[in-house]
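Yeah, one chain of the complex is gone here, protein chain that is, but the others are all in their spots.
So, subunit A:
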Amino acid sequence: MLLTSNKAVLTVTNLSAWVFWGLLLGLSGVSFNVGAETAEEKGLAIATEAKKRDLGWGDSQSTLKMVLRNAAGQESMREIRNKTLEVRNDGDKSLNIFDYPRDVKGTAFLSFSHPIGSDDQWLYLPALKRVKRIASRNKSGPFVGSEFAYEDLSSFEVEKYTYKFLREEACQLGSCFVIEQFPVDKYSGYTRQITWIDTVEYRIWKTEFYDRKNSLLKTLSMTGYKQYLNQYWRATGMEMVNHQNKKVTTLTWNDYQFRTGLTDADFNKNTLKRAK
């Protein structure tokens, strides 16, 4: 599971990418016309550029404070340490270790996300002292009771969606592309999402999620973008507002470190028990 997601992108001049995606679109039956870029092509191009700009960060570690607030305003808090390993041509691997509440301290959740199909998940419960593999199709389910679904937090992969460019408009990050994305996975909880991506750095400013009956379900807003390694943008704050049940989840990311030397061995179910 994981959180990545702040990327963005821009399009345009990369001829080889154009040719590649053009072929892909041609195969999927969409007519491709070099002269006039269609909305679908433009959307895809933006998504592709966003992904491209976020390649190569290797691994990261950070701390996450999650605050859940219900409609009556009551709050509860969780503290999680997150480690993520970038995986080329597949979803990223992530390891989340719970520090708070005390009762669940040391619980570790390992996830290998995949753009299409189920993720691989393992859970270590310290009180049981065993690692359990969990096979589940619940990408659309909530992550630890929050308003974020697994699919909202797992790494952004171009092939998870089909795209449609809607328009360009002013936004808090300056000027944004507004793109509609349609999940490819039939078990997604959404019919579509509308995402605002800034036109300069390709960072996501806001995403609206539409549920299976195509009603607005949630809005995700990103704040406090910081750039790491002179290239990679990460938001400090993410706020997910559920418009239907009026609950809100805020995530606060701190202490980002990149290229800390994590390897596959750190994301291994056999070492999950020792995860610290």
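As a working rule, a contact is a pair of C-beta atoms (placed from the backbone, for glycine too) under 8 Å apart; a residue touches a chain by one contact, two chains touch by 3 or more; residues count from 1.
Heads up, the rule we're going with is that contacts and distances are computed from a predicted model.
> What is the missing chain called in its UniProt entry, if the choices are "Tryptophan synthase beta chain", "RND transporter", "CotJC" or "Xylose transport system permease protein XylH"?
The chain we cannot see is recorded in UniProt as "RND transporter".
> Taking the entire complex into account, which one of A:172, A:215 or A:231 touches the absent chain?
The missing chain is touched by A:215.
> With the missing chain put back, one of A:72, A:170 or A:265 would touch it. Which one?
A:72
> May I ask which residue of A:39, A:87 or A:144 touches the chain that does not appear here?
A:144
> Spell out the interface residues on subunit A facing the chain that's missing from view.
Residues of subunit A in touch with the missing chain: 68, 70-72, 74-76, 98, 101-104, 107, 109, 121, 123, 125-128, 130-138, 140-145, 149, 189, 212-213, 215, 244-245, 247.
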